[in-house]
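Every protein chain of the complex appears in place save one, which is left out.
Our next item is chain A:
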Amino acid sequence: MVISKKPLHFIVAALVALLPLVNFANPTTDTTAVHVEAAAVSEGQHHTEEAPKDLKTEIKEFINHHLMDSYDFHLFSYKDDAGAEQHIGFPLPVILIDNGLQVFLSSEFHHGEHAAESNGNYYRLHHGKIYKVANAEEQVAMDEHHHATNAKPLDFSITKNVFMIFVVGLIMFFLFTNLAKSYAKNGGIASGAGRIFEPIILYIRDDIAIPNIGKNYKKYMSYLLTIFFFIWFLNIFGLTPLGINVTGNIAITACLAILTYLITTFTANKNYWGHIFWMPGVPTPMKIILAPIELLGTIIKPFSLMIRLYANMVAGHVVLMSIIGLMFIFKNWLGSSLSFFLAFALSLLEILVAALQAYIFTMLSALYFGAANEEHHHDDHH
């Protein structure tokens, strides 16, 4: 047997033989996609009806669904023998402020299929948001742009993201209090799982806080350390198969950026404000022009922090999930394995990005704190 002696030849021959399949696979999915688009549009209005979905739309919806917050902790779904969809996960409490406090479990929505009732008020879940409806039968009304017109009650629900923040907070608390205790127990040397993080804590102190902030670094250390590990852990959780995209949520990044802004503003010294409102060393007319620009700059800085983290995490998740989704679209072993390796490589990159974004957020926060604490006597320089 000539072929068996040369396995490489055999593989190449097999590749060539299977190559046409790759070309054939794409047009078939493309043709189906056209009527699916239409199906997706009509589906928006009748979410409760289970129209047969196309694979591409399903993937798109899945990605969108993944990026959004949700009211229940959903692990995975499968179709049982009868063909009905089964969701595995657990419901989380919904807390609404609407004629008093309305608290009920998200399981009452039945994954958006039913309206939930609480103290005579009816609520319906539509595209990840809760809308108030008049009764159990009423659907959410739409305007011409497919925006819901129903009233949205004030929503303080424990959503999946809030749940995850709580979990990460607990993990951090136990990890780092254990680390703190281990010093006393072990004669000044860290032990246990927390010791992995000791070099990172030292790195944040020695290479982020001290060079950027200077001698006043101590009062910012708690914030910098917490924000670094918080973002990092949440980013990493976002990469696990659980795929909880917390840091890719604008409310989260906005909150972190606002905290940085508040701390910068309230710990700033005279020098910092002097620099903003009356820039030393430039002619008086320029000082008047520079003041609003500088003032705007203080807001733009945290704003860029917010957008950077949000955009990076969302982009990473969308690209990664799209490539994973490609596997199911190709449905042949060449294309699917190709996209598998691509997804694998990208996951590695995302792990780097997870740490990098946490680092950048911490680093820039430290930089802004440093600017607020600068002790320069500019009159001497100019």
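Keep this in mind: a contact is a pair of C-beta atoms (placed from the backbone, for glycine too) under 8 Å apart; a residue touches a chain by one contact, two chains touch by 3 or more; residues count from 1.
By definition in this document, contacts and distances are computed from a predicted model.
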Quiz item: Looking only at the UniProt record of the hidden chain, which name from "ATP synthase subunit b", "Cytochrome-c oxidase, cbb3-type subunit II", "Lactate utilization protein B" or "Spermidine/putrescine ABC transporter substrate-binding protein" is the right one?
Solution: "ATP synthase subunit b"
Quiz prompt | Touching the absent chain when the full complex is considered, from A:N150, A:N249, A:T264 or A:Q357 | solution = A:N249
Quiz prompt | Among A:K60, A:H74, A:H114 or A:R205, the residue in touch with the chain that has been omitted | solution = A:R205
Quiz item: In the complete assembly, which of A:T159, A:N235, A:T264 or A:N312 touches the absent chain?
Solution: A:T159
Quiz prompt | Residue among A:F73, A:F104, A:Y123 or A:F230 touching the omitted chain | solution = A:F230
Practice problem: From the listed residues A:I88, A:L101, A:A141 or A:I189, report the one that touches the chain absent from this view. | Solution: A:I189
Quiz prompt | chain A residues touching the omitted chain (full complex) | solution = 68-69, 95, 154-159, 161-162, 165-166, 169, 172-173, 176-177, 179-181, 183-184, 188-189, 198, 201-202, 205, 218, 221-223, 225-226, 230, 249-252, 254-256, 259
